[in-house]
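Every protein chain but one is kept in place in this view of the complex.
Per-chain numbering from 1; labels A and B assigned in written order.
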Amino acid sequence: MNERKSRFSSLSGLEIERVYGPEHLKGWTVEQDLGRPGSFPYTRGIYPDMYRSRLWTMRQFAGFGSADDTNRRFKYLLTQGQTGLSVAFDLPTLMGLDADDPMARGEVGHCGVAISSLADMERLFDGIPLDQVTTSMTINGPAAVLFAMYLAVADKRGIPFDRLGGTIQNDILKEYIAQKEWLFPPEPHLAIIVDTIDYCTAHVPKWHPISISGYHIREAGSTAVQELAFTLYDGLTYVDAAVKSGIDVDAFAPRLSFFFNVHNDFFEEIAKFRAARRLWAREMEHRYHPKNPRSLQLRCHAQTAGCSLTAQQPMNNVVRTTLQALAAVLGGTQSLHTNSMDETLALPTEEAVTLALRTQQVIASESETVNCVDPLGGSYLVESLTNRLEEGARDYFRTLDRMGGMVTAIEQGFPQREILDASQRYQKEIEHQERPIVGVTDYVEQEARSIPTLKIGPEVEQEQVARLSDLRKSRDPFKMAGSLEELQETAACHQKLMPALIEAVKAKATLGEICAALKEVYGTYREPVVL
Amino acid sequence: MAVATTPLRVLIGKVGLDGHDRGVKLVVRALRDAGVEIIYTGLHQTPEQIVATAIQEDVQAIGLSIHSGAHNSLFPRVLQLLNEQGAGDVTLFGGGIIPDDDVPRLKAAGVQMLFRPATPMHDIVDFVKGLRVER
Partner (left out) sequence: MARQVLAGGVRAVARVITWLENREPVGTAVLKRLTSPERPAMVIGITGYPGTGKSTLLDQLIAAYRRLGKRVGVLAVDISSSLTGGAVLGDRIRMQRHADDAGVYIRSMATRGQSGGLARATRDALQVLEAAAYEVILIETVGVGQSDIEIVSVAGTVIALVAPGLGDDVQAMKAGLLEVADIVVVNKGDREGADTAVRDLREWCPHVLRTVAVKGEGIPELIAVIAEQQRLRDLAHTLS
């Protein structure tokens, strides 16, 4: 028979044979490797009934312009049936800079919302009942500061911390690996993360203090295996740091959550979610012997792959996103963000974000794919892919163990180089016509189809700068300076940071001032050159 | 007169705060493979740093990657500094997420070329190789 290609392979380069059967699952057993949903090793899902009892959380990442702009978008999304909030911050905020910092010029409010002070955070959540929604905040370098602002808002409104639910991303290792938004060197950053874990365990028990993220690793060009391996190994690094600081593994491990990308390869992506759960359960069991089974369960959020979207024929992106979203659902995710078709061009318009949300709602309400738990369990192909992804990740685990852990590996540029090499291979496959992209390499249209995009005007920056200037004039400078001194002393003595941070934000110290004060204590990070 | 085998010197860098360096690093690799000498500045450069570097390194072109949405302020600023410092002959090109609407204005301001996402690598290489001029 003449096949179209001499070799068929998954998006990550795993060879795919013509047909799969029992001969591909030698050594694999239902008892050891598949299990039942809600039971070890959780291949089939962390709950016995999955979407039969509760659908995934539909959580659209949103944030642009000023706090007031984003507050309006949040309220709109809640009226449209969204079930959780997710804040996107602008780049200055992500880098711990105020809107009036010279480096922030031209970037304020562009890739997310600008939050420089407690007052901004209050406006962001104005009229939103913090004890009735869950809030996810995509923030890493300055995560503890933004979290302190959120807690201070709740405190001002008289909401007890134990009624707050949500997540801070707070995953610095993937910043060094892929996203490149850090403030300090790894050691103090890890200490701050352990501190937030410790604080949540004691005071904000429903909060997820960290969302260990593969999303950005994949967006940087990694394969599915690399995404799985580096993300889970990052997770183990955090667990290790927390356990070494004296926190009992069962006190925090049930609150860890993960965040994965869902790319184009339908079956490989489904297998990735299944492999992630099994690998995490096995490694946690093997390395830390937790007593609470919830410490073994990998909970996750998923987002469709931004890097798979094309600027050409943008409406095709709706179709890509639909397939990716379906893969995440069949993979058993706990929450999901579907990208809007215009996100490769700009932040999404209200129409585009509504369509993206409707995509999830159609899958949930109309496709009848949610009736049965792990519907692809037992598929020879999917089980084989699950095995191969787990094995590939384990190979990386061994290498990383040998290198002395993730921090050393990052300092040597190892994960960065692996990802860059993978990205280059993929780029070459596209250029050699081995991976067609509809509308880009194939079925190209000469006439560009444009869609409306969201524009952020310069007034956002001007207004934000003006607000900061007012804030700096109106606050008590001695109280503010005192709170920063207290914070520096706390940091220098390796004391618990969160209470001092909450005091500093209440004293109206800005994000940039707080981060600058901490940099004086902790120093800054310079990345290894990987080219 | 330049010898035919003299390599081109090009500065490639990232201005602004975004850390999306996947694309820019692939461009660096592709240009190296095409025989170009690339001075790579790394992330988070200010327009001032870019222009000072371009002058010290005597490059023929500057290629900047921006994914943060700040292109409308950063590109014009680099052009302004180049002109002020007598280096208006350096070609400026760029890539990243730049909406169609913004392209004509940036080109009119003096950005020679803007590459959209998913541009084939050889288009970028061809453009840079085409810059070889007597100087």
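As a convention for this text, a contact is a pair of C-beta atoms (placed from the backbone, for glycine too) under 8 Å apart; a residue touches a chain by one contact, two chains touch by 3 or more.
The model shown is predicted, which means the values in this text are computed figures rather than measured ones.
S.K.: Decide which residue listed in B:7, B:104 or B:130 touches the omitted chain of the complex.
M.R.: B:7
S.K.: In terms of residues, what is the contact footprint of the unshown chain on subunit A?
M.R.: Residues touching the hidden chain, for subunit A, are 185, 412, 523, 526, 529, 531.
S.K.: Which positions on subunit B touch the chain that was left off?
M.R.: 1-3, 5-7, 9, 28-29, 31-42, 45-46, 48-49, 52-53, 55-58, 85-87
Definition applied: only the chains that are shown with their structure count from here on.
S.K.: From the mean C-alpha coordinate of subunit A to that of subunit B, what's the distance rounded to whole Å?
M.R.: Measuring from centre to centre gives 31 Å for this pair.
S.K.: Taking the touch rule as given, give the residues of subunit B at its contact with subunit A in the complex, in rising order.
M.R.: 16-22, 25-26, 28-29, 40, 42-44, 46, 68-70, 72-74, 97, 99-101, 116-118, 120-122
S.K.: Mind pulling up the subunit A residues that touch subunit B in the complex?
M.R.: Its residues touching subunit B are 91-92, 94-95, 97, 102-107, 110-111, 175, 179-181, 219-221, 310-312, 344-346, 420, 423-424, 427, 431, 437, 440, 448, 450, 453, 456, 527, 529-531.
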